[in-house]
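The other protein chains are all here in position, but one chain of the complex has been omitted.
So, chain A:
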């Protein structure tokens, strides 16, 4: 067998798997998004409807726009907070930083937890009757002890953001520690001798050289934030009301709960668009030449 043929044969299984599990569902979802697509109506999965599902989402559904808004705010907050906090931690933990590196091992633990588990445990911790935080506040800040964290729209949102930031900081920190380690020490020391203060060394020399790693981190975290589902599902189930309903949750609810497969396929496709941009940007940074 020629090397060339063998080459393609070896790649083929992977291509088949990706096609069957990712490409085909995408195509099928695109088809469904143009049908009536109701699970409780036989034949409706093939009943062509044109762009009506899309029009419905844009024009008739405040809940859609609500979930877009929730997702946007959620993504902005989680990406921003996680990146900033992880960068701070990485600076402390990096070689030559101020904390011993044994702390690095401890740090990875939250990331080892599944997002669903994080959701459940945070729900328990914030329970107003027997939650851990409730006990804490009872002793330290009594006025906060009786707050029903997950019943208030703003607070519930804050708790969801917090749980996500908590879960993601370790991974981002580790990546950034790696990034910091690859910044040549010479350049930092040169800046110190040249007369820069600690802050200016960071701003003028460390941060610009960390740029590509930081970009990858932000893009990656944005992708994960945009598609957040499990934590929301376990922690608040989108509530109270729709205060914490992300797009993924909205899609799931419409498709699985209300049986509106056609409509939820259309919304899912709307979500694919920013994802494609982000994935493209990510690939560009990761597979950058030089």
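As a convention for this text, a residue touches a chain if its C-beta (ideal position, glycine included) is under 8 Å from a C-beta of that chain, and two chains touch if they have at least 3 such contacts; residues count from 1.
Assume contacts and distances are computed from a predicted model.
Trainee: As a check of understanding, state which of "ABC transporter ATP-binding protein", "Biotin synthase", "Aspartyl/glutamyl-tRNA(Asn/Gln) amidotransferase subunit C" or "Chaperone protein TorD" is the UniProt name of the chain not shown.
Mentor: Options "ABC transporter ATP-binding protein", "Biotin synthase", "Aspartyl/glutamyl-tRNA(Asn/Gln) amidotransferase subunit C" or "Chaperone protein TorD" narrow down to "ABC transporter ATP-binding protein" for the missing chain.
Trainee: Based on the whole complex, identify which of A:196, A:215 or A:278 touches the chain you can't see.
Mentor: Looking across A:196, A:215 or A:278, the contact with the absent chain belongs to A:196.
Trainee: What residues on chain A make contact with the chain left out of this view?
Mentor: Missing-chain contacts on chain A: residues 184, 186-187, 189-197, 200, 204-205, 208-209, 211.
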